[in-house]
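Every protein chain except one is present and positioned as in the full complex.
The chains carry the letters A and B, assigned in the order they are written, with residues numbered from 1 in each.
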Amino acid sequence: MRYLSHTPKDIETMLQAVGVRDLDGLFSTIPDDCKRLDTLNIPELTEWELNDHMAGLAGQMVSSADYKMFAGAGSYQHYIPEVTRYLLSRSEFVTAYTPYQPEMSQGTLQGIFEYQTLVCRLLGMDVANASLYDGAMAVAEALLMAIRIGRRKNTVAVSSLVNPYYRKVVETYFAPTEFNIEWLPYREDGTTDLSGLGQIKDLAGVAVQSPNFFGCIEELAEAGKAIHDQDAIFITSFSEPLAYGLLKAPGDLDADIVCGEGQSLGIPQSFGGPGVGIFAAKQKYVRNLPGRLVGQTVDADGQRGFVLTLSTREQHIRREKATSNICSNQSLCAMAAGMYMAALGGTGFRELAALNHDKAEYLKSALQAAGLEIPFTSATFNEFVVKFPEGFDRQWQDLLQKKILAGIPMVCYYPELANHYLLCVTETRSKNDMDALVKEVQS
Amino acid sequence: MKELSEVNLPEDVRYTKDHEWARKKEETFQIGISDFAQDQLGDIVFVELPEVGDRFESGDEFGTVESVKAVSELFMPLGGEVVTINEALEDAPELVNNLPYTEGWMLEIKASDPAEYDQLMDRAAYLDMLKGLEE
Partner (left out) sequence: MIDSVGTRGLILNEPFLWERGGKGRTGYSLPRRDVPSVPLPDHLAGDGPDFPDLSEVEVVRHYTRLSTWNYGVDSGMYPLGSCTMKYNPKTNDRQASLTGFSGAHPLVPSELCQGALQLIYDLEHHLAHVAGLDAVSVQPSAGAQGELAGMLIFSAYHRDQGKPRSKILIPDTAHGTNPASAALCGYKAVPVETGPDGVLLPETVEALMDDDTAGIMVTNPNTLGLFETHIQAIADIIHAKDGLVYADGANMNAVMGVVDFGRAGVDVLHINLHKTFSTPHGGGGPGSGPVCVCKRLEPFLPVPRVVKTGESYALSEDFPKSIGKLHAFYGNFGIMVRAYSYMLSMGPKLKDVSQHAVLNANYIKEKLKDVYHLPFDVPCMHECVFTDKFLEAHKITTLDVAKRLIDYGFHPPTIYFPLVVHGAIMIEPTESESLENIDQFIATMRQIAQEAKENPSLLTEAPRNPKVRRMDETQAARKPCLRG
């Protein structure tokens, strides 16, 4: 077996040195009533059989390779340059452990330090961590951090336009605690209604998402002011970080914590995971941050180098008083995001963001011209909601047969929004794709 | 790590079993950690202190002191209300390592029961305790 190198001779030599008769003898300390009564019943395939089996499973999937996807809702199709795919495959990055021995891991450490830096520059924040699991868990951790900072305050408010799956994860993390969540309603224009904030007692933090789940860009400057007026922590989140190639950085609008999903940054959609949870904050909150942090320092010769630092926040030292229980994060995905941002550059990132926005605007206008309703009037980035006529779900299924995914139905997340669909247009949709879609739904 | 004979143990403070010291001043008591404690901790990187106005009883945890790889709790030698904290420690936590009894002081309190000070160990008693730990 190619992953096991011991020959029968090797095994005999080693058993002798250990003083045990056979391999089963190595497990003498295990009581019989803890042992398996059967042998393992899992198929064993050759490399060639495995290739066939997996091709068979992959063949039962529709992917962006064969369908025209007009869908986002937290998972985005973007072109991934071959150069980032190639660089990420270097086994020194892939097969390395967490950089606890910094002398042997300067590659990972500088790479993550650069990722932290680029994230800060993208979001206008002072400090970013080395990643969390995904956008959903990042929002949950941000709210828990707001509660830690707020000391005696026990309530958080979350916009109902934060991605519904992120909200479910927040509920799961908050369920065993004594803390309360207030859900904030939305306004007719598709942005969050913060007017009720003053009525909420003991408010530690407020989270909004921008662009939000409707694709609408929130008025973050106003939101920040309203939230800080209540002496609460201002948390902004996102599921599409590319938007910040065009939009004002939340840090420039006085956000205290900015968090979200970074899958758009050079990471394949991969049926929802792995992605990368991006998390950034103001400098004054650095000791409250969850997750690993890479810091710059010098070695014994005065040479620049990097280490994991401020580790006393983390579980392996602080244990039950840690800022989070997180240990492994999404490190390789953070490296990928760093490589993607490096390959695009500042100029490329901005141009790509503009392309996404402009293509989505093209489709939006074309659909409007075709007589369809765009219910929310706020500005959008690369996603927007369309209200289709009654019975559109039939046509939506037909379009799937024609290999077109015409958006994600909203009604399962917002029961009041029957016949509303969330459409997404990235740089991967051509004008022809969009014209074809408009033609289809027009009829 | 220092030998016991090298540990600095001034006469003008009293000590606790958790290695804090207290010094009686005119209106207040000053509090810090002993030379033995800072030596055991190694390079101190951060000291977490309470806020002015916070109240504690004797033996309550009032903060933590961190080295690179460890965190230790700090316990009140006597009860009272915090009147000042040493803000210099925020930018220079190494003061606790270098000058644990002077510039490395941590907080000053108004004692709720000044008699508690007399319950603390004097230099000789603390040194005996340290010798006992060695065995």
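Here is the rule we use: contacts are C-beta pairs under 8 Å (C-beta built on N, C-alpha and C of every residue); 3 or more make two chains touch, one makes a residue touch a chain.
Just so it is clear, the model here is predicted, and its values are computed rather than measured.
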item	value
Identified contact with the non-displayed chain, of A:Glu171, A:Asp229 or A:Asp398	A:Glu171
Contact partner of the left-out chain, one of A:Ala73, A:Leu367 or A:Val385	A:Ala73
Absent chain, residues of subunit B that touch it	43, 45-46, 66, 68-69, 93-94
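Please note the rule applied: only the chains that are shown with their structure count from here on.
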item	value
Subunit A-facing residues of subunit B, complex	45-46, 66, 68-71
Subunit B contact footprint on subunit A (complex, rising order)	287, 311-312, 317-318
